[in-house]
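Only one structure is covered here, and it is reproduced in the block below.
Here the complex is missing a single protein chain, while all its other protein chains stay put.
So, chain A:
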């Protein structure tokens, strides 16, 4: 089953002469076990695409479906609950709440819904991102890479199967960034679905498909499902 689907999505910002067509008829599907990278120059519509996929913005026309439900069919309150239960976000900055511990940050989406046993689930999620023993640390007691791993743990807590990541490695050095991507890849291989917006081709290369956007249009898609192997490991 498709986790995320964009059907002929258009998004116009503003009206009249100053209107900007941020997306001009984009269609995209992301299934479980799939990591999709979105690349393109500044202003190509990458962030608009991510905001629409996460229900943070609404399309001017077209449909956005998460787990088969059209986000436009939900009331504001329903949409907020849907986002909390189904969609996880990882951003470059401002990922974690400074006054909450790692476990409290991860458990937050569950606590907001009154889910019991959230602490245990959060500890389990932290363990899955190799952060055993970090549950009671505050964000400023952790490195940038560790904080980003907490953000990934939070993005996939509970029933969430969709991660939307906007330049998640932007503030990290090359090696730490790679660790975060390896982790995201492992989570996707275990059944999650993810959309990664990035400027960095090396990071996009972790994806199954790379979508190139230009002026709100998908101009190219590179897939790694190829019959031939370029190299073999020795």
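Methods note: a contact is a pair of C-beta atoms (placed from the backbone, for glycine too) under 8 Å apart; a residue touches a chain by one contact, two chains touch by 3 or more; residues count from 1.
Just so we're on the same page, contacts and distances are computed from a predicted model.
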By UniProt, of "Transcriptional regulator", "Aspartyl/asparaginyl beta-hydroxylase domain-containing protein", "NADH-quinone oxidoreductase subunit F" or "Cell division protein FtsX", the chain left out is "Transcriptional regulator"
Contact with the hidden chain, among A:47, A:69, A:127 or A:222, goes to A:222
It is residues of chain A that touch the chain not shown, namely 41, 182, 185, 200-202, 204-207, 210, 212, 219-224, 226, 229-234
